[in-house]
Structure formats: C-alpha cells, structure tokens
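For this view, one protein chain was removed and the others were kept in their places.
Naming follows writing order (A and B), and every chain is counted from residue 1.
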Amino acid sequence: MATATVILLDGLAYGMVLFIISVGLTVTMGLMRVVNLAHGGFAMAGGYLAAMMIRAGVPFFAAAALATLAAGILGGIAEMTVFRPLYRKGELAQVLMTFGLTFVFIAALTWLFGTDVKILPIPSYLAGPVDLGFRTYPTYRLFLIVVGLLLFLLVWFVIEGSLYGARLRAAVDNPRMARAVGIDVNRLFTITFVIGCALAGFGGVIGAEMLQLDPFYALRYLVLFLVVVAVGGLGSFKGSFVAAITLGVVETAGKFLFTDIAAFLLFALVFVLLLWRPNGLLPPKSVA
Amino acid sequence: MSAFAHPALSVRGLCKSFGALRVAQSIDLELAHGARVGLIGPNGAGKTTLVNLLTGVLPADAGTISLEGEVIDKLKPEGRVRRGLARTHQINTLLVEESVRDNVAIAIAERERVAWSMLRYAKAWRACLEEADERLREMGIMDVADRRVSALPYGQQRLLEIAIALALKPRVLLLDEPAAGVPAAEAHHIHEVLERLPAEIAILIIEHDMDVVFRFARHIVVMVQGRVLKRGAPAEIAADPQVRAVYLGRSTV
Partner (left out) sequence: MNPAWHALPWLLAIAFYFTAGGYLSLGTSILVYILLTLSLDLALGYAGIITLGHAAFFGFGAYGAALFAIHVNADPLLGLVVATAVTAVFAVVTGMLILHTQGVTLLMLTLAIAVLLAEAANRAYKVTGGDDGLQFTMGPVLGLFRFDLWGQTAYLYTLVILFVWFVIAWKVVHSPFGRSLDGIRQSQARMRAIGTPVWWRLIAIYAISAAMAGSAGALSAQTTRFVGLNTLGLLVSGIAVVMLVLGGTRRLYGAFLGAAVYVVVQDFAAKVNPFYWMFVIGGLLMATVLFLEGGLMEVLDIGRRWLRRLLRGSDPT
C-alpha cells in the first residue's frame, strides 16, 4: 500500500513535469501542423539558464521566472526566423529542420557550459521530507504535483474561458474556417508558441530533479515529449494531460516493479495506444 | 450479356449519420446501363456524401450497393474502382508533381494490373504512356501532356480529372461538379466533353448549373437534407411545385 502510494505520487510528479513541458508542443503540432523536434531544446535552455543564475546567487523562484521568460523570448525568435518558413513545407522538411536546430542547441550548450551534468539546487525549504502519516515523502515532489495541477487548471481556464482560448480552439479545430472568420491565425500562433516555449522552459527548471540536465537533454527526452503529444492527440491539451499522467505513472511503476523491462513496457504501451487510437486519446474535433 | 440482366448500379436503403446529423436517409437509386442521371439539391443536401458512400470513402451505416448485380458493400474504395466504379472529385486530387501524361498513365497501369511489376520498365509502361496520349487527345489537352500538373490552368486540371476517371474504363462514373470553379468560357469546353462521353457508361452527375444538368441528364434526382425529395424526367422536375419551392425558386428553368 505504502509502495503503491509512493509510485502514484512519484508518477504524478513526473507526469506533471512531462505535461508542463509538452503542452506547448501539442499546440504547436496541433495548430500549425509543424513537427517540432526542437521543443526539448527550449526546456533544456530554461533549465540551464536557471542553473547558472542560481549558482550566481539568484533565488530559486526569481531564477525560474527569469528562465521561463528567457525561454519564451528564445521561442519567439525561433518562431519568427526558423519556423515561419516551415509552415508551408512538408513533414520531412520540418523533421529535418528542427532536428538540425536541436543539434545546434546541443553544440552551443556544450561550447558554452561543457558536457557535465548541471545540478539545479532546490531551495532549502523545499528540499526536506514531509511526514504523510504512514511515511515521509520529499516535499519537492509534492510541490511539483501542486504546481502541475495549478498550471493545468490555469491552462484549462485560459483555453476554455478566455477570448484567446476560444480563438485558439477554433483555430485548432478548423484553421481554414478560423481564417475565414477573421482570426489572425499566424499572430495567434506566435503568441501560443512563445507561451508554449516559456512553459517548456519552466518545466525544464522545476523538472531538472527528474530529467537530468546535460547537453543531450534535448534529444534524450524528446521522444518522451513527442509520445505525450501523439498519445494525447495533436492539439488536445486535456489529452496531453491525461497522456502525461498515464505515462508518468506507468513508467514510474515500471521502474519500481519491473526494473529490467520498464522502458520496454512503456513503449509497448505507447505502441498499442497509438494503434488503438491513431489520432490520440482525446483528439480535437477536426481529426476525430 | 448476362450483366445486362442487372442495372449498372443499384442502391437500396442507404443510410449514414454523423451523430445526430442524418446525411443519408434510406436512399434508393438505380442507374441503368448508359444512364445519364443528374443529382441536384441545395448545399448540404448530402450529394457529395452520397458519392463518398457509393465509392466507399465513407462507410455506410445501412443499405446495399450493387454493381451489375454484385454486392460491393464490403469492398474498400480501391476494390470498387477495380470493379468499374470511378469518380471525379469536386476538389482536384491530382498528382501535382507529375506530368499530365503520367497522371493518366499511372491510372492506366493500375487498370491493366501492371502496377505491381517492379523489375520491368519498358514494355508495359510504354503501352500505358501511349494509351494516356490517346486519352489526352480525346480530351483536347494533348498539347499540355508534358506539363507538370502544378503548372496547369484550373480548367485543364478539371479535364484531366475526367480523363483519369475515363482511363479506368469504368462502367459507372460519378461526376462530382466537374465544372466547379471553372470560368464560364472554359466551362463550356468541359460541357462539350461531357456530351461526348462514351454512351455505354452509366453516369451520375452532380452539378449546380441547372442549364447543364437539364440538358445532359435524362433523369433527375432531387435531394434535400439527406433524403430523395423527387425523381423524374427533367421536364417533370422543372414543373414540380415542391421542387421549385425548395430549390428552383431562384432558377429561370
């Protein structure tokens, strides 16, 4: 029972990190139909920047906020220079272009910071354990779960409740119709891309405890982020939440219970899910 | 001549719903050999949906479709095509990177079942190319045979769409707005081509231009909201007050 609780909590914390990083990617791929293999790079950039700032004495949350902002700005620059020419091109060109961008990210970070793993120190008030009654549990992971849930609710609130969200939903469901009724889909996308990259950067910071920060971060975890998006359904933020939590719990459970074949089980699950629902668990209306 | 014992295409009780929206409600339809049937109705009446149901692009909820007596409900779209049911699309689906000639030749290769041959190029493919030229001449677009489809004027793309369907030597041909989006001057050419289509092919045509339909078709089916409202000879349809009310009110026919 205690083990089950720990697996569930660890899985939830891990799933929340996956969700925060992937939610931007799902909108990118759903709205503009761009296969973005460089998304992990923005999370990595956020994590690196925060690690550097904290080492220089900036407090944890200030560093996280600044890194989030920086990742967003970086995303904006990338969108305007690299991604715009890609919208008209085929999937293959998109795969290659963003793959190339990831390589450049990796090389640049290595050049700047070396190849060693960067530790991102957790503030002391979050570092200790907390007593759950039947056992102690790391405070930081509970913090991750709370932050993840809050962000999920915030994203939900914005997408379901605001004018921006209504436009975004309309554009994902039917881009042509959205253009026809006068929504500036390109501007909408730039804004969304920036927010998505900022969220990824934030995820890179607070998830550094679980997703280890080194230059190959962008490639190593990319598959995970893509899996979340594909399993959840392109363009479906609720789908990516469900997928992220499911995969987080399944992978954590796999590591606890079947250490040897955890990765195998995870991808077998992904394989079956994608065959069962090629458009994802909760696809938006346009592809359902 | 046993095939002539059955109509070219026979549809019984075809139904299809998207959720609560019923796009085909128990549709019956029969095309005799060499028939010329016009399918008309206001936008959203379910005309293109009906074509998609017939060709198998959309699975039907209920009903039977038979081609010269053979039930084809269970067949995939490509299987129905191989048995002689061809169509044109309202929006072009041409191979834009290929030449006009190759677009037709690729279709002929499928019809002749040579498209599986991997290691012999010369003879089989050359025959396909030669026949393709013949088709293009019939359509009057031989002069652009070598041009890439992406560089072809829209009107000629529509003709190519018809040429490809004809190259399949169908027994039943479904024409989904063959002149849609074409300027009036060029549309005239497409209508001429329609007049000259081989007499033995049974044809169902969806068309918005009432002049064209009433001249081309010998039998007309009117659809409204997924149902057949009326069917009959062009003169009857044109005179029918109900049809005029829902559909032809604004027409001069």
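The rule we apply is simple: contacts are C-beta pairs under 8 Å (C-beta built on N, C-alpha and C of every residue); 3 or more make two chains touch, one makes a residue touch a chain.
Every value quoted in this text rests on a predicted model; they were computed, and no experiment measured them.
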Contacts of the hidden chain among displayed chains: A, B
Contact residue for the chain not shown (choose from A:Y87, A:Y125 or A:F267): A:F267
Touching the absent chain when the full complex is considered, from B:V96, B:A151 or B:A239: B:V96
Contact with the hidden chain (one of A:F103, A:F143, A:Y164 or A:F256): A:F103
Omitted-chain contact residue, chosen from B:L31, B:V81 or B:L175: B:V81
Missing-chain contacts mapped onto chain B: 55, 57, 76-79, 81-82, 86-87, 89, 93-98, 102, 105-107, 109-111, 114-121, 124-125, 128, 164, 168
Residues of chain A (touch criterion as defined above) contacting the omitted chain: 29, 35, 82, 85-86, 89, 91-93, 95-97, 99-108, 110-111, 115, 215, 219, 223, 226-227, 229-230, 234, 260-261, 263-264, 267-268, 270-271, 274-275, 278-279
